[in-house]
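Take a look at the structure below.
Only one protein chain is missing; all other protein chains are in place.
What follows is subunit A.
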């Protein structure tokens, strides 16, 4: 087990090294010249003479070899220093940190809700395959998957905020402002989770060890909980982690419509404004989280599925 974890961490570190290098390269491969972007932000105009640009280039240290610049950048990045935003002149880390907190809350709220609905719904649908509950679940989950967020979000504002007046229509102040965006964000993953849960539960219910459990006198419910759930959850956990990594990187549509100051809006405006330090720090945060979530999922897998645990420890 420890060997397995150590190996996972080595892979994690390598992945981060590669990704940070790619993120570092952004100013050199993008269309935006970082020097011009900074100049525009600082002086408010673009028609600057060559001497000023050159001075800025020296100031940014961009005359040095690429690898030196990368190591320098990485050293600061590790200590949490990604420089200051070209736009607000404030430290980038603080901006990313506050956006990240918002995104984490939004992601956990929406995916947690989706998971909590999908697991029982998918299981019951699988147990009563072909029944009316199954049919209802099937149509609803398909509808949830198909409905685009840019339609759902304004509609939910229209109904719950403007018509019923139950919830705030936008902004990020207090728990009640989380509900609408989280709800709007949860329907698509809920639809996918339910479909995967149903399919995998049907698979598990047809597997021989369920028949054996029944033959010992276990009721359908007991068999489902003791021998069905854990096996059937594995694919849903995988899907959950994929969605989590995706949503932490920002749900741009929802964040823009509900005026939520999350990662999506932060990165989006950094791209639009050519605010390279914010973009770099945001991407590093997103990628790090994705890699960490992947690793945690792998570890969760080994807890749920002992076959994986042993194979990896002995390999």
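Simple rule for what comes next: contacts are C-beta pairs under 8 Å (C-beta built on N, C-alpha and C of every residue); 3 or more make two chains touch, one makes a residue touch a chain; residues count from 1.
Methods note: contacts and distances are computed from a predicted model.
Peer 1: What protein name does the UniProt record of the undisplayed chain give, "Cytochrome c oxidase assembly protein CtaG", "Dipeptide ABC transporter ATP-binding protein DppD", "RNA polymerase subunit sigma-70" or "Putative peroxiredoxin DrsE family protein"?
Peer 2: The record names the chain that does not appear here as "Dipeptide ABC transporter ATP-binding protein DppD".
Peer 1: State which residues belonging to subunit A touch the missing partner chain.
Peer 2: Against the left-out chain, subunit A lists 207-209, 211-220, 222, 226-227, 230-231, 304-307, 310.
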